[in-house]
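Once you've had a glance at the structure underneath, I'll fire off some questions.
Left out: one protein chain. Kept in place: all the others.
Here the chain labels run A and B in written order, and each chain numbers its own residues starting at 1.
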Amino acid sequence: MHTLVLILDLVGTFVFALSGGMMAARRRLDLFGVLVLSFAAASAGGITRDLLIGAVPPAALVDWRYPAVSLAAGVVTFLWTPWIERLQTPVRMFDALGLAVFAVAGTHKALAFGLAPPMAAGLGMLTGIGGGMLRDLLMTEVPLVLRAELYAVAALAGAFVVAAGDTLGLHDTATAVAGALVCFGLRMTALRLGWHLPVALTSRNGRIPPRDRR
Amino acid sequence: MHTLVLILDLVGTFVFALSGGMMAARRRLDLFGVLVLSFAAASAGGITRDLLIGAVPPAALVDWRYPAVSLAAGVVTFLWTPWIERLQTPVRMFDALGLAVFAVAGTHKALAFGLAPPMAAGLGMLTGIGGGMLRDLLMTEVPLVLRAELYAVAALAGAFVVAAGDTLGLHDTATAVAGALVCFGLRMTALRLGWHLPVALTSRNGRIPPRDRR
Partner (left out) sequence: MHTLVLILDLVGTFVFALSGGMMAARRRLDLFGVLVLSFAAASAGGITRDLLIGAVPPAALVDWRYPAVSLAAGVVTFLWTPWIERLQTPVRMFDALGLAVFAVAGTHKALAFGLAPPMAAGLGMLTGIGGGMLRDLLMTEVPLVLRAELYAVAALAGAFVVAAGDTLGLHDTATAVAGALVCFGLRMTALRLGWHLPVALTSRNGRIPPRDRR
């Protein structure tokens, strides 16, 4: 089981790093920018979680496999950008898989450091979405996760399954698998069916508002 | 007294969360985006302070009342956005109150963790303004606090009163009240009279410069 989690974790890291590298390549950053965005997209969620629970230095800086995999993904992106651009569908599926693994593993780690289950679920979600948020912020974009099809909500749902299983004393592996399936299934279904969360009604509803200040 | 501080702290959390939720709603984020911005605006200042002084996990992730209040404010914003838009004046007053409470409480906590008084005052200010800064950055805006009417300066002034009172060995409660009054009074006066800090003279003064690079 542990080997499976490690493999999935590294797959998640690789795919998240691809998403960061692709964004950097599309915005015409140089090789270094591509590598930074790859590493940031793959690791920022876990690093932030580790800082918040006091697990320093963060795992992504201690276990060499994580940076190695993200930098490899960055190099791959840099060399074969147009080719990866055409792989949207498999990349999205792996991305949903990475999200599921990160959300479940992040919740486990936060529980192990003594956080209350609802907070642990929140940190699990953050593990899944934090990398994408930093990737977007570095490119001065409003984080996609604040708009996309049930992305963060899928992570949160999976994380809550793990947190609830822990509270109820269920078997770790069973709840981990269930949580990952909930997250993955919810995200893939939302993508296929175009599910979105509702948007607030404002006095200026019906049009996209200009940037509010500047 | 402690009950009063807790109530003010939760009022501050609620109002800051409203400001984050309102911004998200105006920018047409979905329900999840509104909740994230509410939580970020209410908690990022305190969380950053706690990370910097080594108080992990941060209070906002340990005491369930803080996330509960910010998420409640997010739901309120989401459901009644146009109604809250019309409440500018009371929201600004509560916001100044929240700023005062956060600045004073943040300074106290930093002093309790052994920081020197001037640094503790800086962290008190950060507690007050950090949430608004993250809110603006997530929406890719230059933080309002870097431009607004004596916002951060009011927080810093209140924080310095607390830090100075600690250095002089004055009574905690007295300096806390004095610091909060200084911050609140300064901010409300600046709002009413339109006080601003001076702007530097540059070689291109007199016009708003284009964004420097892109």
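In this text, contacts are C-beta pairs under 8 Å (C-beta built on N, C-alpha and C of every residue); 3 or more make two chains touch, one makes a residue touch a chain.
Keep in mind that what you see is a predicted model, and the values were worked out from it rather than measured.
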| item | value |
| --- | --- |
| Contact with the hidden chain (one of B:51, B:75 or B:91) | B:51 |
| Touching the absent chain when the full complex is considered, from A:10, A:73 or A:138 | A:138 |
| Option from A:8, A:25, A:133 or A:200 whose C-beta touches the chain left out | A:25 |
| Among A:61, A:116 or A:181, residue touching the chain not depicted | A:61 |
| Positions on chain B where the hidden chain makes contact | 51-54, 113, 115-116, 118-119, 122-123, 133, 137, 140-143, 146-147, 152-153, 196-204, 208-209, 211-214 |
| Missing-partner contacts on chain A, residue numbers | 23-34, 36-37, 47, 51, 56-58, 61-62, 64, 67, 77-79, 81-82, 85, 137-142, 144 |
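The rule is short, and it goes like this: only the chains that are shown with their structure count from here on.
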| item | value |
| --- | --- |
| Whole-Å gap between the CA centroids of chain A and chain B | 28 |
